[in-house]
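All protein chains but one are shown in place.
To keep things simple, chains are lettered A and B as they appear, and every chain counts its residues starting from 1.
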Amino acid sequence: MIRPHRRHPLWLAFALHRVSGLLLALFLPAHFGLLGTALNGAEPLDAALAWTDNPLVKFAEFGLVFLLAVHMFGGLRLLALEFLPWSPRQKTLAAAAVALAAATGGAFALQLV
Amino acid sequence: MTTAQKSGSGTDTIGNHGTGEGADESAGSSAPGAALSVSVWRGGPGGGRFHDYEVPARESQTVLDVVSWIQQEAEPALAYRFACRVGMCGSCAMTVNGVPRWTCRTHVQRVAANGRLQIAPLRNLPVIRDLAVDMDPFFERWTAAEGRFHPGTTRHDPMAPVDPASPARREADAAIECINCAVCHAACDTVAADPDYLGPAPLNRAWTLLNDAKDEGRDAILDAVAGRGGCLSCHSMGSCTRHCPNGLDPMRAIAGLKRATALRALRGRR
Partner (left out) sequence: MLTPRLYLAQRLSALILAPLVIGHVAVMIYAVQDGLSAAEILGRTRGSIGWALFYGLFAAAVAVHAAIGLRVIAHETLGLKGRGLAALTWAIFALLLGLGLRAVWAVTAGGAA
């Protein structure tokens, strides 16, 4: 599992930021490729979108929104850490970033169903 | 002789100010006559393994006491380092139950999990033998980070006044009490992943010098910390700050270096 010296909130925030960033980067080409099918009109895009009705894909979409939000809010915390006057409340801010991301993902999921 | 007697005693609290390290560890029991099960890593650069020892549990026992007992009573050839035994010299750091710690100021009671201790050499440094690691790569990084004073005046010049209340001096003061124990170096995963990375302690030292009104090496310092493996490699994961036994915050110091580096780059002076 997580090695003892890593069991603290800011390390977990780091891991979340890295994993979310990596997954989002890997997802991007597929996302761009799907939208690119619209070059040939609406039908190919519709055909590709039909695939997104699958509940599993829907869940993955929720996951993607959460990853995007958590990478953004977590990244804003890091920008603030580096460029704004120092705040000693980094653990609280990291938790707030995750909470905001969960709320964003939740709002998206509510619209999906 | 009771456990209650020692809680709140002077030695227990001095030096642990401002750090949350170890707060989540379960307190082990140390009833009189009880024994600790201690695994100590023994070996050399080619590899090694854990050896098990039974060590009598004592009141107010530190992890260093345990290691010393093993060396004196059971394993005379055991290699380990210590000097001051009061948290000043920075030579006694080891990995205790997976966490890097200064062993002379770490009470067994606070870190033993069900009377068990696992003691290994510090991570991220080459092992010489048993619990003694080669600190050279650590100190070479201090040099590479320009972690030395850059005087600009001679004894014939007037002394530059230093205002203790100035923001720069406060930043330097907050970061200056480093004992070179390499606990942060061992805790940092970027040190583990990137052989070029200077690591938290040398960068923390560079930050104190950058904020020293008497240091004239500003450009040399920024050149050193902006380069490959410098402050820009830090991921602000805060393992350094979390585990620094002296309550320093290298993560914060490095953030300051990043800002100084970025500002200099923005002004076009790379």
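Assume a residue touches a chain if its C-beta (ideal position, glycine included) is under 8 Å from a C-beta of that chain, and two chains touch if they have at least 3 such contacts.
Because the structure is a prediction, the values reported are computed rather than measured.
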Decide which residue listed in A:Leu12, A:Leu49 or A:Ala96 touches the omitted chain of the complex.
A:Leu49
Can you list where subunit B touches the absent chain?
190, 193-194, 196, 226, 228-229, 232-233, 258, 261-262, 264-266, 270
Residues of subunit A in contact with the chain not shown
18, 21-22, 24-25, 28-29, 31-43, 45-46, 49, 52-53, 61, 65, 68-69, 72, 75-76, 79, 82-83, 104, 107-108, 111-112
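The criterion applied here is as follows: only the chains that are shown with their structure count from here on.
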With chain centres defined as C-alpha means, what is the inter-centre distance between subunit A and subunit B in Å?
35
Counting only contacts in the complex, subunit B reaches subunit A at residues 24, 97-100, 123, 186-187, 189, 235-239, 241-243, 251-252, 255-256, 258-259, 262
So, in the complex, the side of subunit A touching subunit B is made of residues 3-8, 10-11, 13-14, 18, 78, 81-83, 86, 90
